[in-house]
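As you look at this complex, bear in mind that one protein chain is not there, while each of the others sits in place.
Chain naming follows the written order as A, B and C, and within any one chain the residues start at number 1.
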Amino acid sequence: MPHKPADVRVYGIVFVALLLLLALTVATAEHDLGRWNFGVAAVIAAVKAFLIALYFMHVRDSTPLIKLVVAAGLLWLCILFSLSLADYWTRAWL
Amino acid sequence: MPSPSTAGAVSNRTPKRDYLSAGYTVRSWLLTTDHKRIAILYLLSITLFFVIGGLAATVVRLDLMTPQADLVETETFNKLFTAHGVIMVFFFLIPSIPAVLGNFIVPLMLGARDLAFPRLNLLSWYVYVLGGLFTVYALLAGGVDTGWTFYAPYSSTYSNTYVMATAVGIFITGFSSILTGLNFIVTIHKMRAPGLTWFRLPLFIWSIYATSIIMVLGTPVLAISLFLVGMERLLGIGIFDPRLGGDPILFQHLFWFYSHPAVYIMILPSMGVVSEIIPCFCRKRPFGYSFIGFSSFAIAVFSFLVWGHHLFVSGQSIYAGMVFSILSYLVAIPSAVKVFNWTASLHKGSISFETPMLYALGFVGLFTMGGLTGLFVAALAVDVHVHDTYFIVAHFHYIMVGGAVMGYLGGIHFWWPKMTGRLYPEGWARFSAILIFVGFNLTFFPQYILGYLGMPRRYHVYPEEFQVLNVMSSAGASILGLGYFFPLTYLIWSLMYGKIASPNPWRAAGLEWQTTSPPPTDNFAETPVVVDEAYDYQHIDGVSPAGGAT
Amino acid sequence: MRIETAPRAPSPLAHHFDDIQQQHEAGELGMWLFLCTEIMFFGGLFLAYTIYRTQDEAAFAAASHELDLFWGTVNTAVLLTSSLTMALAAHAAESFQRKQLLALLAATMVLGCVFIGIKGMEYHHKYIHGLMPLMGLPFEWHGASSGHAEMFFDLYFLMTGVHALHMLIGLGVLLALLVKANRGGLQGDFAAPVRITGLYWHFVDIVWVFLFPLLYLIGAR
Partner (left out) sequence: MIDDGFRLLPEQASTHAPRVDLLYFFLLGLAVFFTVLIAALIIYFSIKYRSSNRRVDRTPGSGHALVLEIAWMVIPFLISMTIFGWGATLYFSAFRPPAGAMEVRVVAKQWMWKFQHPNGRREINTLHAPLGQPVKLTMISEDVIHSLFVPAFRVKRDVLPGSYATCWFEATRTGKFHLFCAEYCGTNHSRMTGCVVVMEPAEYEAWLGGGLANESPAVAGKRLFEELRCASCHMPEADPVRGPPLQNVYGHEVILKGGPTVTADENYLRESILRPGAKIVQGYEPIMPSFDGQVDEEQLIQLISYIKSLATP
């Protein structure tokens, strides 16, 4: 969809934010946060992915249909994960 | 809505501008981007694969007439049933209705000039052929013996047959499937004629749309599972290798995440075809249009939630087994909705029994039986007993052959006049339809009994007490084979000698019948504007009150 | 075949679409659907990763610490920068800035190549140190338990390998765009290919954004 001319400044801000998040995730990895290391890294990665998708890929300005397609992709990924892991995480129960 | 019901033998012949006469060179076919020509290319190639897969099945059934291995070597037998499965599933059933009938009919039904991405469409066919060549190479070079399911670690480590070439072939063909599905989704969203709202769409479009969702979201997972098997064989990356702590069940999860929904790739388009045929030969709007439509979506979504029912005895957690069992029963509901609605559509119709209708009614019956035995195999304790036996073989053949192939043949007959401009010989066609129905039941019904008795599938030698039922099944298969041979013959015959078809020989609703038979390259002289609901048969029959379609 | 009799100026509109907006929306929707298939394709790999990591977190952490965090971080920055140049390239194409378009496409490609180069260097390093359990190469692991450490490196090479393959495909497409842009194409209404390639490129970037912490940042370093 031809969206409105992208704002170059927004790209710049998003890019700086991405680099800061990268620095943050590397910095936290230097510290032992126990089981939180993974959680923090995952959250930061998700935020970065969202920034790229929303601004670089223009999901923010896209039609509802495109948003639906993105949501469907993520939903199906969740299906794959949740039902597979439902097996792995309950296997030793019997 | 204009409904040209007079047999237009003359009007159709004069302007030689239909898609078939747009060019006669091989080049004009191989470089075409016309969805109709691509459909014909698919038709030819999947028929070729159907014949190869059918021949493999013939030898398998012949060999199983006796309990001992006396026709072919066991290794050959294993390669034959693998070839049958791989070819029929990936190279015939999955592309059958979407790539042939879908390609041909979807743009016509939408009032569009072509699919959204015509060159991508042609590419899909080439990709399909390339994948087919790899698989054919594997078969000629020596075959593959893993079964179409490629379970690790047998496929990844132990089999020393042509697993790699076959896996590459299927991997490549997967792209064809993805691109076709993608093309349909975009086309259905973006290329509908003015006035053609979602609830005016023919039900065939709904089902093709649902199918495309599965193709787009499921196929990549098959790709990754075969890719991992390939990497294990090629590079020794042991994702499924128990010696590295790898889990063979993970392969099954990934494989069935696609391969269960794949069953719906095969059956949903057939349901769509049946939803076109029944209203036409009942001369009325289908009962519960929106319920049939939405149940297609429900099936597409639920189909992704149930794959673990293939793993009830695999070592999957029994709690996960229960989750998958309960979810599997969800699929029963939209399936039941469809069957009941089709049946109710007959009520107060004006029913005639041309060949497409015979196939459609046969479909409803056989799909009902296949679907009801689905309740057996989703019931955990019963599945433990029948898993990997002939009960399963019978169950999925009722769905895939009794369902999908019957729908495919019904659709081919229904749209044959549109595709070729010729009528097929009705008598022969009715005869073969009945032959196929009888032969099919004789082939596969005994296999239910065989399965519950405990005969495992993929057995070359088997205990003697199973022989009677096996012989019955093989006898039925010969009738079935004959039934398939007839259409192959008379349809080719009709290309030259069949009666010239009018634009709308069935006086059917739907935009595809408003253009000439065969349609011109650009499909419509001018973009049609839709003002009526789908299946407006009262209107059509009101215009020409002949009553009945004959 | 459609035969055109009258010569016509190159139009961005293909014959089977009604208007340019319909065509653009179709192209964009098509690419997003394709990206959904990519999500599922990588999803299978991420699932395998999740399952094996939860089975032996310690082995994964120990194996992860053999990776070079410095170069991994540099590579992430390189790829994020290439995403920026790609986004700017699409902007340049839409606003008829041919020179910027060429420069930005070239920059994206250079950054992509740098990424691949660094990746290759890391691979070579693993090869030297016997941490490349491929094709029967020796796996010289001295940590506590071997099974899942080898599994980690299997997954490392699979996931980064598949990712790098996607990069290479992207670079090929970018090269084609560069040639086309050099001939004066891809401007204004013709810019759709740049935008659509951009979607792909950003997606590949997103995959790396997840791969980086999953492979390089397990446990405390």
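Throughout what follows, a residue touches a chain if its C-beta (ideal position, glycine included) is under 8 Å from a C-beta of that chain, and two chains touch if they have at least 3 such contacts.
What you see is a predicted model, and the numbers here were worked out from it, not measured in a lab.
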Displayed partners of the chain not shown (whole complex): A, B, C
Touch criterion as defined above, residue of B:N78, B:S176 or B:S474 at the omitted chain: B:N78
Omitted-chain contact residue, chosen from C:E25, C:D56 or C:D205: C:D56
Which of B:A165, B:L361, B:V393 or B:L491 contacts the chain that the document leaves out: B:L361
Contact residue for the chain not shown (choose from B:V72, B:L123, B:L453 or B:A475): B:L453
Hidden partner chain, residues of subunit A it touches: 92, 94
Footprint left on subunit C by the chain that the document does not show: 55-56, 58-59, 143-148
Sites on subunit B contacted by the missing partner chain, in the whole complex: 74-75, 78, 145-147, 149, 151, 153-154, 157-159, 242-243, 245-249, 282-285, 287-291, 312-315, 318, 321-322, 325-326, 329, 332-333, 336-337, 339-341, 343-344, 346-353, 361, 364-365, 368-369, 372-373, 375-376, 378-385, 387-389, 449, 452-454, 456-465, 468, 538, 547-550
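Rule of thumb we're sticking to: only the chains that are shown with their structure count from here on.
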Intercentroid distance (Cα basis), subunit C paired with subunit B, Å: 35
Whole-Å separation of chain centres (CA-atom averages), subunit A against subunit C: 15
Multi-partner residues of subunit B (at least 2 other chains): 189, 217, 221, 250, 253
Junction residues of subunit C - those touching two or more other chains: 25, 29, 33, 36, 40, 43-44, 47, 51
Subunit B residues touching subunit A - in the complex, by the definition given at the top: 189, 213, 217, 221, 249-250, 253, 257, 304-305, 307-308, 311, 315-320, 323-324
Footprint of subunit B on subunit A - complex, ascending: 65, 72-73, 76, 79-80, 83-84, 86-91, 93-94
Touch list for subunit C against partner subunit B, complex: 1-2, 14-18, 22, 25-26, 29-30, 33-34, 36-38, 40-45, 47-48, 51-52, 55-56, 133-136, 147-148, 150-151, 154-155, 157-158, 162
